[in-house]
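We show some of the complex, not the whole, and keep each chain where it was.
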Amino acid sequence: MANGSVLETITLEEAQQVIDAAAKKAAEIGQPMDIAVVDAGGNLKAHARMDGANIGSITISINKAYTAIAFQCETGDLQEATRPAGPIHGLSDAHGGRLVVFPGGIPLVRDGRIMGAIGVSTGTIEQDQEVALAGAGAY
Amino acid sequence: MANGSVLETITLEEAQQVIDAAAKKAAEIGQPMDIAVVDAGGNLKAHARMDGANIGSITISINKAYTAIAFQCETGDLQEATRPAGPIHGLSDAHGGRLVVFPGGIPLVRDGRIMGAIGVSTGTIEQDQEVALAGAGAY
């Protein structure tokens, strides 16, 4: 075994605070959500599927968080540029099927560094974004 | 949209109780773990990667829980039968890469019905099983 352990960029306690804040907002607006938090390497740190949230959104929420790390931006920032007439139309096809190019994924930033990301899915993109923002605000 | 929502077989609150009990045991034995809970459909309900747990065990823990649903047994029950001389050697190849055939995945049973499953990974298989049992005991 190696003489050390992999650097943690976000703690489980922090990830759960982010999820709790997002879930609280989701409850307020009456829309159950899948909520995922990944670390700075894009690897899952914690996930919760609220009762009533979509099974299909498990993967979408995780991939929204991954995409926010992968491109260092909110997933919604990729939306216009990837539309049929946009400059990077076809981005997802070029990456193998893990990218989400609509709102709901937001980086978690501390001191100018992206330390992780939250991804939210099941509602409308406006609801997903609102809940993701609430989660990110708790970091 | 459909006039209803998918049947929930395990609540998020229950899943989190299972994860909390497992994490408590993991802390007791000094081995951080990836802990996943899936519902009766084998779909992820909640996941937590404790600080220091393996990145590679994210998938293993989720797939242990999935496997416990998929074959209605503990993952350890599949171990001998899938060895090279066993009767179902090659099981994983027949399923496309989601099966785990060593201990750490345990069904969550209520009134004779498997309502979900827990999967634990990062430690030895004995540790994984011990922590999974602690989690299952809280259901």
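We call the chains A and B, going by the order they appear; numbering starts again at 1 in every chain.
Heads up, the rule we're going with is that contacts are C-beta pairs under 8 Å (C-beta built on N, C-alpha and C of every residue); 3 or more make two chains touch, one makes a residue touch a chain.
Treat the numbers as computed from the prediction; the structure is a model and nothing was measured.
> Let me spell it out: one sequence, repeated, and 2 copies placed. What is the copy number of the whole complex?
4
Convention: only the chains that are shown with their structure count from here on.
> Could you grab the centroid distance between chain A and chain B? Build each centroid from C-alpha atoms only and quote it in angstrom.
About 24 Å separates the centre of chain A from that of chain B.
> Please give the residue numbers of chain B that touch chain A in the complex, ascending.
5-6, 8, 11-12, 15-16, 41, 43-52, 54-55, 58
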